[in-house]
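Note that one protein chain is taken out, while the other chains of the complex remain in position.
Here is chain A:
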Amino acid sequence: MTVEGLSPMTKVEVVVRSSDADAVSRQIVSAGATGYTSLPGVTGLGHHGAHDGRALFNDQDALTLTITVVPDDRAPALIAGLRELLERRPGVMFVSTVSVSRPHYFQ
């Protein structure tokens, strides 16, 4: 969906085990993204069953959601790298078109 006055971009969201989150963020940075948001300890129900949030004394036994927004021309390379990673690590990726109000933040 595009919104008048806003700029279309590609949003990539990846949920992986927290131990794999660094590899995801490295992919994002090397693909030229200007930033990302990382949410550790996400909960939910998925392919591998229910996932609780972060354990009390263990930050690593959890899932991390990493979100980034990139210009459309940078998306294919990033997606290719993340797909390669997710071939070998448990996790899911969502790609969508979003509209942003400050496109220069993401260039």
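To be clear about the criterion, a residue touches a chain if its C-beta (ideal position, glycine included) is under 8 Å from a C-beta of that chain, and two chains touch if they have at least 3 such contacts; residues count from 1.
Here, contacts and distances are computed from a predicted model.
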Protein name, per the UniProt record, of whichever chain is missing from view ("Probable inorganic carbon transporter subunit DabA", "Response regulator receiver domain-containing protein", "STAS domain-containing protein" or "Putative DNA modification/repair radical SAM protein"): "Probable inorganic carbon transporter subunit DabA"
Residues belonging to chain A that touch the chain removed from view: 10, 17, 22-23, 26-27, 30-31, 48-52, 55-61, 72, 75-82, 84-85, 87-89, 95-97
